[in-house]
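Handing you a structure now.
One protein chain is absent from this view; the other protein chains keep their places.
Chain IDs A and B follow the sequence of writing; residue 1 opens each chain.
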Amino acid sequence: MEAFIRGIGNISPQYTYNNAFFLEEVVPHHSIRMLSREPDYKEYIKPIQLRRMSRVLKMGVTAAGICLRDANVETPDAIITATGLGMMEDSEKFLTSMIDKGERLLNPTSFIQSTHNTVGAYIAVMLKCNKYNFTYVHNFLSFESALTDAFMRLEERPSERILVGGIEGIAEIYFQITGSAGFWKKEPVESLKLLQYDSPGTIAGEGVAFFLLTKRPDPGNYALIRDVRTIYKPGGPKDIQEKIDHFLDKNKLDVRDIDLVLLGLNGDVEHDRIYHWLQENCFQQNSQAYFKHLCGEHYVASSFALWMAAKVLKYQRIPQAILLKDNRTPGKPIRNTLIYNQNKNITHSLMLVSSC
Amino acid sequence: MRGRIFVTGIGIISAIGKNAGETLESLRNSRSGVGPITQLDTIYKAELPVAEVRLSNKELAEMTGVAEYQLTTRTTLLGLIAARETARHAGLDPSEKQFLTGIVSATTIGGMDKTEINFKNFEKGWPYNHFIFTHDCSDSTEKIADYLGIRDYLTTISTACSSSANAVIHGAQLIRHGIVDRVLAGGTDPLSKFTLNGFHALLILDKNPCKPFDRDRMGLNLGEGAAYLVLESERSASGKKVLCELKGYGNANDAYHQTGSSPEGLGPYLSMKEALEMSGLGPKAIDYINAHGTGTDNNDLAEGIAIEKIFAPHIPPVSSTKPLTGHTLGAAGAVEAVISIMALTQGMVFPNLNFRTRIPELSFEPVKELTETKKVRNVMSNSFGFGGNDSTLIFSAC
Partner (left out) sequence: MEDLILKLKKEIINVLNREDITPEDIDTEAPLFGDGLGLDSIDALELIVLLEENYGVKIEDPKEGRKIFNSVKTMAEYIQKHQKN
């Protein structure tokens, strides 16, 4: 159950849409939310299609386009998308209109585009791709579900090239409401110092990250995703550690073989406790990094982490901006990375990504 | 060689019954659940017929032992009832250590039924902003998982009207690849003002009971419900009473337009073809097609053309059961899978109500009367959704 990453398209709160760069410039955000650095969409989408697209839809379709160009693939053999909230902007628009106009004279466009599979559908229409097309919507496990599906498909059809993407966009009203429910920091924070605030809440983020997966070895491949695992409501930290060991063992590895652990710390003092425990009791000998200070917290943040792991492995360098702890042996290549992400000790996910 | 997938349990709640037994009775007696709106507070109350589950949230909660019905979405309540029936039917015990158990649920509404009521009051704090936590699609899946004690694998799918057919497909795949041994797969969707208004703005709602495959069809009737199957591997189904086998499935994308099928029904054609190929059955082996058959101008023609392309000149009995259940959106794939399985196990072909006049472009008419004499061995169920997402399931007697 593994696949190479042959192409990437990532639009995020950092300048990631240009694949030639890897965090040479890091964008700090002084806010409680991090909005994306967006490319010029007209390069990828015709005006007649662009006109009715919400921001997230533009991001989604464009990131997919960047990814396919990067992989030199015209039409993929399957399109699998992941999103926690889906097309929230369109939902808000239609809902607000429905309430304000008393259910009369409603414009259908935002309703049509509010379905969760809209991005996947638009990509299919634009590429005339009649192939398999699924959308996963299970909060923080959405992206991992999509990857799992892609792996299963590639086992059965090893010559296929599958487009997999995580999509999440900040929608205004939802952002305000979740703020009032305590999801985010009360005051604007310096994103690059996210872990230094001893307070509840985190910083809201967004992003779209697409990957072209294949079983074919190629010098152009970024990395090999070797395995992915999701865990629901485990016991305490020890149970999680056991599951991590089991996951690595299954892949003939030990925690000492992991050259870099990417952790989903998000600066929420309560939320990060589990990470701290693992940092001290499980990963204490590994080099450690984090990513949510660059992309913010959102349902498919792990797709940003995958982008990061792929780039680290391809370029064999770990940007200073992401390093928490440097336990590297000088001269030793970066071979294995482990991405670990969790939310409220309810959903946990692991991704093992290696060089190729 | 692909492992075989068996169905060991079904469960369903919709406008035609709160469980499988009642559903079968309604199907037998062509008792439609389509009628006036009684529960949604909408200006279209007197105008648009829908297929409601005639139970309030309070009553649904009482049936499942959910304590705080006001804080639970209708999506979850419907889902709990159907899931519980399915699990019981299959004798599913997720605590059995020798088997891994998963859940793949589907929904298009998620928690919107509550969000839309509380949307303008969210800033007032508790209890209104509680519904932020129930809004997204995974909420009902996790509540069902917790209720039944399923922990080994969870996920949720949302692909418009093909959602729960895709949940069944994904469930089968998870079993085939050894990620779990058995899966509760299906979906749930309640009625909501959001979707009622959305479909109304698209001008595809019929102001009368829908007439799928009829020349004078005017659109669909929305419905609500939930349905699940327990799918098992050969190993975990061993020794259990098996209802049927999931023999084949397919998913394709029409890639034509966001809301409409291509005129030649390419997506439907591809999904049916793929399901047949996987099943190893020729078109002649299909004894009944439970069509998507929404009653819209576009779907019924496109689906009809696709059926002809594959099955002509031996077109099997075709019917849409949406005149009974309404279009249950995210739950439709699973609702109709359960109905298809009933057709198999009971040896019945259910009629397509309200049909009068054939669509001129098609060479066939749907089934008009309940047929009990036929031996039904292989049933095909179609679900075609917005975004061109087209799925087909084939169930076979075994």
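As a convention for this text, contacts are C-beta pairs under 8 Å (C-beta built on N, C-alpha and C of every residue); 3 or more make two chains touch, one makes a residue touch a chain.
Predicted model only: the values in this text are computed from it and were never measured.
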{"item": "For the chain not depicted, the shown chains it touches", "value": "A, B"}
{"item": "Identified contact with the non-displayed chain, of A:V61, A:A78 or A:I112", "value": "A:I112"}
{"item": "Chain not shown: contacting residue from B:M63, B:L202 or B:A285", "value": "B:L202"}
{"item": "On subunit B, residues whose C-beta touches the chain left out of the figure", "value": "201-203, 257-260, 297"}
{"item": "Residues from subunit A at the interface with the omitted partner, ascending", "value": "47-48, 51-52, 105-109, 112"}
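Basically, only the chains that are shown with their structure count from here on.
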{"item": "Rounded Å distance, subunit A centre to subunit B centre (Cα mean)", "value": "30"}
{"item": "List of subunit B residues in touch with subunit A within their complex", "value": "42-44, 108, 110, 112, 115-116, 119-120, 122-123, 125, 129, 132-133, 135-138, 141-142, 145-146, 151-160, 166, 170, 173-174, 176-177, 179, 193-194, 197-198, 200-202, 251-259, 266-267, 270, 385-389"}
{"item": "Parts of subunit A lying in touch with subunit B, wherever the complex brings them together", "value": "1, 79, 84-86, 91, 94-96, 98-99, 102-104, 106-108, 111-118, 120-122, 124-125, 127-139, 141, 145, 148-149, 152, 155, 174, 176-178, 180-181, 230, 232-233, 346"}
